[in-house]
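Mind looking over this structure? Questions follow.
What you see is the complex with one protein chain gone and the rest in place.
This part shows chain A:
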Amino acid sequence: MRALKQHKGIVAPMDRSNVDTDMIIPKQFLKSIKRTGFGPNLFDELRYLDEGRPDQDCSKRPINPDFMLNQDRYKNASVLLARRNFGCGSSREHAPWALEDFGFHVIIAPSFADIFYNNCFKNGLLPIVLNEEIVDRLFRETEAEEGYQLAIDLEAKTVTTPSGESFTFEVDDFRRHCLLNGLDDIGVTLEDAEVIKAYEASRRETAPWLFGAGG
């Protein structure tokens, strides 16, 4: 997994609440059996004017000029600024895959849906919760200044604006550790293989009906 320690990048404003994972990546693109290549279809229904299909060359599709990612100033954005309950709905990990594939490293919002929040960390994406007033301000600053950038430091748990103002954020230690080091958490868990086996053995005693396939 891609590690993230510090990141500085252009901010793109996604100014609507309850952005669901169907909106981030519509279902017709979930038929892929790969993890990559979802970037061109990120926010497909907002970004293009036609109905997206998995086999299209997206560079030839009619784009929606009003959608922010189609505006030159946001095309190279790597920090997504969002509203309440970002990533609600389906558990599809294709949503963080699409955001990552597009080039995002960080998402900032007042709140995230639980499953999406968790999925981000598995894919080198850092979701940051900041309070609504700060997020409001960042929206205003982003829209006011072309090329507006934020600097994120995961070690220090800070977001810093171009004027040098810093906000701190919370993130749990395990997720932070894995993301800072780009760790595969399966490998970390398997270090406890003996503990898992011991638990399993005791469950076989106390709840034997949980073992052995039926059918």
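In this text, contacts are C-beta pairs under 8 Å (C-beta built on N, C-alpha and C of every residue); 3 or more make two chains touch, one makes a residue touch a chain; residues count from 1.
Keep in mind that, in the parts below, contacts and distances are computed from a predicted model.
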Chain left out of the displayed complex - its UniProt protein name, from "ABC transporter permease", "Cell division protein FtsW (Lipid II flippase)", "3-isopropylmalate dehydratase large subunit" or "YncI copper-binding domain-containing protein": "3-isopropylmalate dehydratase large subunit"
Residue of A:Leu42, A:Met68, A:Ala98 or A:Ala113 in touch with the missing chain, whole complex considered: A:Ala113
Missing-partner contacts on chain A, residue numbers: 16-18, 20, 22-23, 26-28, 30-35, 45, 51-52, 54-55, 83-85, 88-93, 96, 111-115, 118-119, 122-123, 172-175, 177, 184-186, 188-190, 192-193, 195-196, 199-200, 203, 207-215
